[in-house]
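The structure that follows is given in the form of structure tokens.
As you look at this complex, bear in mind that one protein chain is not there, while each of the others sits in place.
We call the chains A, B and C, going by the order they appear; numbering starts again at 1 in every chain.
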Amino acid sequence: MTDSETQKVHTALDNFRIETPSWGFADTGTRFGKFLQDGAAIDINDKLADAGQVQAFTGFCPSVALHVLWDFPEDKTPGDIVKLARKHGLRVGAINPNLFQDQLYKYGSLCDRDQAVREAAVKHLLESAALSKQTGSQIIAIWLADGSNYPGQANIRWRKHALVETLRTVHEALSAEQMMLLEYKPFEPAFYHTDLADWGMSYVVAKEVGPKARVLVDTGHHYLSQNVEQIVAWLLDTGMLGGFHFNDRRYADDDLTFGSIDPYQAFRIFHEIVFFGWETGQEQQIPYMIDQSHIDKPKIEAMIQTAISAQELYAKAAVVDHEKLVRHQERNEQIDAEECLRKAFFSDIRPLILEWRKRHRLPPDPLAAFRESNYEIRVAKERKARRAELGLTGSGSYA
Amino acid sequence: MTDSETQKVHTALDNFRIETPSWGFADTGTRFGKFLQDGAAIDINDKLADAGQVQAFTGFCPSVALHVLWDFPEDKTPGDIVKLARKHGLRVGAINPNLFQDQLYKYGSLCDRDQAVREAAVKHLLESAALSKQTGSQIIAIWLADGSNYPGQANIRWRKHALVETLRTVHEALSAEQMMLLEYKPFEPAFYHTDLADWGMSYVVAKEVGPKARVLVDTGHHYLSQNVEQIVAWLLDTGMLGGFHFNDRRYADDDLTFGSIDPYQAFRIFHEIVFFGWETGQEQQIPYMIDQSHIDKPKIEAMIQTAISAQELYAKAAVVDHEKLVRHQERNEQIDAEECLRKAFFSDIRPLILEWRKRHRLPPDPLAAFRESNYEIRVAKERKARRAELGLTGSGSYA
Amino acid sequence: MTDSETQKVHTALDNFRIETPSWGFADTGTRFGKFLQDGAAIDINDKLADAGQVQAFTGFCPSVALHVLWDFPEDKTPGDIVKLARKHGLRVGAINPNLFQDQLYKYGSLCDRDQAVREAAVKHLLESAALSKQTGSQIIAIWLADGSNYPGQANIRWRKHALVETLRTVHEALSAEQMMLLEYKPFEPAFYHTDLADWGMSYVVAKEVGPKARVLVDTGHHYLSQNVEQIVAWLLDTGMLGGFHFNDRRYADDDLTFGSIDPYQAFRIFHEIVFFGWETGQEQQIPYMIDQSHIDKPKIEAMIQTAISAQELYAKAAVVDHEKLVRHQERNEQIDAEECLRKAFFSDIRPLILEWRKRHRLPPDPLAAFRESNYEIRVAKERKARRAELGLTGSGSYA
Partner (left out) sequence: MTDSETQKVHTALDNFRIETPSWGFADTGTRFGKFLQDGAAIDINDKLADAGQVQAFTGFCPSVALHVLWDFPEDKTPGDIVKLARKHGLRVGAINPNLFQDQLYKYGSLCDRDQAVREAAVKHLLESAALSKQTGSQIIAIWLADGSNYPGQANIRWRKHALVETLRTVHEALSAEQMMLLEYKPFEPAFYHTDLADWGMSYVVAKEVGPKARVLVDTGHHYLSQNVEQIVAWLLDTGMLGGFHFNDRRYADDDLTFGSIDPYQAFRIFHEIVFFGWETGQEQQIPYMIDQSHIDKPKIEAMIQTAISAQELYAKAAVVDHEKLVRHQERNEQIDAEECLRKAFFSDIRPLILEWRKRHRLPPDPLAAFRESNYEIRVAKERKARRAELGLTGSGSYA
């Protein structure tokens, strides 16, 4: 590796941050049930403690995305949560409203035909916006599960209007520093039509809603074979990229650890971002967030694994020789241009990461170090007991 | 419609039966939660009562598939269940074991590395086989959720061997009249690899297991764009078609009502079956079973709707002029051959269905008649009260 | 069928027009070769004569889309072509430039890195725009095959800029009556990235280019399982729907006859359009164009078949009871709302089409009448001889 490459990797590692999601530390599952883990987090305190572990061992996961419904108990103020996060070496990241769980939202939230439902949803978003201010995160990340299950069921255009109108109300309440991110998803839980089904829909709505609205790219929310890095490049070019939810998948929104199925695609997404920065000189402050569902992997280990995978892929993207790449692109020398990416992807940047860790007094192997700490064994024991005390049984049945 | 066509439709209607699934009357949902219905069935009594309604109003849904884990409470013998079904004008249909819900099955059931887990799964299957004998259904319909979530996690070949070996044990316990159906599914809940992922895998395993094993086709369990009717034709030809789970979908295994998204495909599946019967003179006794998840549609109404849709599409398939079709196929007259199918699909067979209903003293519009009966309103009231008494709250949280 | 429904169908039939493509009358194939038909059109005269047959027998296909490269021979002026069309009872429809066939376009046309290539492409588009004026069609339908085959090969953002810049030049040359339609396609012939890959990209570029640019929806150019009718509804709502290329497919851009694989989806697309018109009172003048590749079906017969299929599906969409639909949608009565669509789709509108044909002195069965005319047999003989004279051999080898 040349000195210049080494330097690029070091800079990349110094700049790279990724946010962990509080819900990634709790038990999750599929519609067929949850496989419970003794060590899974029960409450916000557990989640922040676990996220603190990830940060302690990796050094680049300083913030935690929170879920309004699950992470702000009545007996805690937003200030309490901020303090709690700080105690674990963290700050509060994106605030995620919940517009899908309440029975009220059976036929939608912001797009429901019933004004009362829409108002309830808007109220929840306004509260979420307030929380994002109070916790200092400034980001409200909206995933809209709205849609319909059968042809004819919904007036698609009416719902689009309702969506823009309700989001405008929320948009007005945002301060200049705040940002509203609009996530898209092709299907699930709505099976026939989803109101924000692809990046184009999020883009159109964001444009109609206002300048504080941006598009959120969840890597698992695309049609099969879709070129995600091209979408990222276009969103960068139009100034509409608001942030990422990282995960991987084979078929649908499988929420697997990042880069576990198609690491080259993950690398190409990072490449487009780094390349954009290099060409435009614009420093990107893109919120990189993990959004995964570690159904059977141990939660904290999975989070460390996915974070490191992201870090490695980002560092590899930094190794791309942009001058060379551009030269070959200009001349349509496609094999040479392609090899610029392949070379970087397969380059061994792990020695540099080891160096970086050493310099930051981080363990050389975060996963091994975490395991040696026996943290999980300890909390599993305590949480198991606490669950029993609280009468929490994870039982659940599909039907 | 010619006399011959009329006769074909009448015969088709007289022969057509479709089985409803007990779990289709209970609350189900997505991994993001369940939207609860007051009228949803709570226990096996409710489910059979509801299925009895479907049969009473449609006249061709005389059996109910049962789910071992959910439908055979300890205080009831198989004989009790048979009697209960009979009380509601029904007989017991396919017995569905459950190899996915228990925490034991975190990494698989029949394919798990742990012998104790495999033995537990085999034991459950043997009990299911016994139940299928005792209830007279003779069919044990196995959906194997086994698989893995990450590359490398599983020894794919080892698991295949385990699967064949365990199924052979079950196969040996079957009587000559019994049948073991092996369902395949490309993904969910296993996201990287599913042990029975496609029809080829079910076929290979069924062949290795023994003559009482067959392939079960769930219409929603295919890759996007896969030609399902061709698979059906091949399974018919090889004598390996064991039965159907009917539903529809747009993206994954969405479990929507049958024919709601792509009715022409559903029709083509029926066409292949009817055509096979016409060509070979073999009377088909294929178990047609509904397997759907009426997330937000009222359960009984949705079941009536889907059953009628299946009946109509089957009747349309009966209208295909096989002599003409064969003649055009032989001559490669593709437009004419195609039009044989299109003509039948778009033919209006509803007057004939009305006649058939009249002859069988069934209401002309089963859905309207069911609604007029106010059954759902009555049971919703009673079940809501019962739920409160039992302390059942449908609450559930994704994380 | 009620009087009101009958009236709706009559109005729909009176308004429905669909344009045939000149290239649909010529031999086409797959990359593995072409299967030649004696009766296939050789030149523009043949194509217009054949399209004239389709119009003569169906009565609602009065215009023909032309392909600049293939249909404007040097020895004919645009005026000659218009006259020739008129002779066959036709007018000239959309003008289709060709930006993919010339060896120049190996790495793209409007997006190529070489300015000379981009200028050649712009020149061709300007000529096409002129032709669209001279022939009176006013529409220039741009399908951009540009893209790249390998990761890294292309600077995606640079190409987007080039695209907007070159299209602006063309846009400036358009008169107020002219319209530039931008077609999108996820893949083929570019396999890694396509510069206009989805509706969102066409939308963004159209917006950046100017008010005479719109989005063209080719029904076969979508990801598997994508909800096309939702895209149509959004484009209608944003005023950006420019027109359609109709065809059907199972896997990719198979260019099969319209409604041959999934007629219910085709119906739903028409439904969204008719519903939009009903709700907004805006009369839609959407250019409906057929874009198919009748690889092995006889060309003219296939065109008649597909046109009639479109007409039937459009008439079915007109039958939807919008008042009822809206009422059920407002109340979230999803089964009833869905049944509004199903009822219309399965309604037998053929008697009304027969009436309409009678009233317009058209044959009751256009396909049968065309066959009885022996047109194809006659032209096949003549064209075979002409091909021999011209020394045209359709031979082609994949490699």
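By definition in this document, a contact is a pair of C-beta atoms (placed from the backbone, for glycine too) under 8 Å apart; a residue touches a chain by one contact, two chains touch by 3 or more.
This structure is a prediction, so every number in the text was calculated from the model and none was measured.
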| item | value |
| --- | --- |
| Contact partner of the left-out chain, one of B:134, B:153, B:373 or B:397 | B:153 |
| Chain not shown: contacting residue from C:254, C:279, C:365 or C:382 | C:254 |
| Of C:16, C:70, C:158 or C:278, the one touching the omitted chain in the full complex | C:70 |
| Residue of B:6, B:45, B:169 or B:334 in touch with the missing chain, whole complex considered | B:334 |
| Residues belonging to chain C that touch the chain removed from view | 23, 26-33, 35-36, 67, 69-70, 100-101, 103, 106-107, 145, 149-151, 186-189, 191-192, 224, 249-252, 254, 256-257, 260-261, 293, 295-297, 396-399 |
| Sites on chain A contacted by the missing partner chain, in the whole complex | 224-225, 227, 250-251, 260-265, 296-298, 301-302, 305, 309, 312, 334-335, 338-339, 342, 345-348, 350, 367 |
| Residue ranges of chain B at the interface with the undisplayed chain | 106-107, 113-114, 148-158, 160-161, 186-187, 192-193, 197-201, 203-204, 223-227, 229-231, 233-234, 236-238, 264, 268, 271-272, 276, 279, 325-326, 329-332, 334-335, 337-342 |
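Quick note on the criterion: only the chains that are shown with their structure count from here on.
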| item | value |
| --- | --- |
| Superposition of chain A upon chain C: rotation angle, C-alpha, nearest 5 degrees | 180 |
| Of all residues in chain A, the ones touching two or more other chains | 106-107, 149-151, 186-187, 192, 224 |
